[in-house]
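Attaching a single structure in structure tokens format; questions to follow.
All protein chains but one are shown in place.
After this line comes chain A, so read on.
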Amino acid sequence: MSGFLDGIRCGDCECNVDWGERRNTIASIAAGVLFFTGWWIIIDAAVKYPDQGQFHHAYHTCGVIATVAFLMINAVSNGQVRGDSYSEGCLGQTGARVWLFIGFMLAFGSLIASMWILFGGFVVPQKPAVYPGIAVFFQNAFIFFGGLVFKFGRTEDLWQ
């Protein structure tokens, strides 16, 4: 038993690296938690209220568009938009800007749509089960903030 823990090197793992390098890892993990928690919230609501009358299935569109927006926003790097990356990519700098613009518009749009669904579809008609509307709102809010964290929480500086 004397050498049981010898193999586990706690001292020289990446913990010695400064926070600058850890920032990208932490941002990626936080974005993953937010994004997937959003989807599990809507899965939970869909399982509990399978009826179209309680939770109209068309409301799922909001989360799907938010996911598409997440993918669009994170498909282009900040370097391609600024124009200082090594390769031009398929669309060039202007194309990257248009792509990012459309991606952010879809993201904001789906967030606003989720609020509309909550108030217009559940609160105002005074449905007995409001939880599906709250779930749609929180799904889209989490996906939106997950996208923001993944996009802006990471730094692309190759040297620190």
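The rule we apply is simple: a contact is a pair of C-beta atoms (placed from the backbone, for glycine too) under 8 Å apart; a residue touches a chain by one contact, two chains touch by 3 or more; residues count from 1.
Just so it is clear, contacts and distances are computed from a predicted model.
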*So which of "Protein phosphatase 1 regulatory subunit 19", "Nicastrin", "Leptin receptor gene-related protein" or "Calcineurin B homologous protein 1-like" is the UniProt name of the chain that got left out?*
"Leptin receptor gene-related protein"
*Which is it among A:29, A:91, A:105 or A:123 that touches the chain not included here?*
A:29
*Please identify, in ascending order, the residues of chain A that touch the omitted chain?*
3-9, 13-14, 20-21, 24-25, 27-29, 31-33, 35-37, 40, 43-44, 47-48, 77, 150, 154-160
